[in-house]
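Note that this complex is displayed minus one protein chain, with the remaining chains in position.
So, subunit A:
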Amino acid sequence: MHMFGVAGTGMSAAKLLREGGNKPRVHRDAWDKMMMERDMRLTKEYRKQSDEPIAPEDFKTSSVWRASRIWDD
C-alpha cells in the first residue's frame, strides 16, 4: 500500500523538477505557445522567467521562422 504513495510522490517530484517547481501549463493555445517559445529564446531554459527590462543582445537575432520545403520534381 505504501509503495503507491512513494511512486506517486516520485512522479510528481520529477514533474515539478521539469517545470521549475510550478504546476504544468495546460490548455496552451497559439498565443501561449508563441510566448513560451519567446521565453525559451530569452532565458534558454524551459519555463524560466526573467523580469529584466532590457533583453540580451543576442535576442535581437535569435528569431526562428518555420517554413515548409517545396518539392520541385
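Simple rule for what comes next: a residue touches a chain if its C-beta (ideal position, glycine included) is under 8 Å from a C-beta of that chain, and two chains touch if they have at least 3 such contacts; residues count from 1.
The criterion applied here is as follows: contacts and distances are computed from a predicted model.
Visitor: Considering only the chain that is not displayed, what protein name does its UniProt record carry among "Elongator acetyltransferase complex subunit 6", "Zinc finger C2H2-type", "Large ribosomal subunit protein mL43" or "NADH-ubiquinone oxidoreductase"?
Guide: "NADH-ubiquinone oxidoreductase"
Visitor: Can you list where subunit A touches the absent chain?
Guide: 22-23, 25-27, 32, 35-36, 38-39, 42-43, 47-56, 59-71, 73
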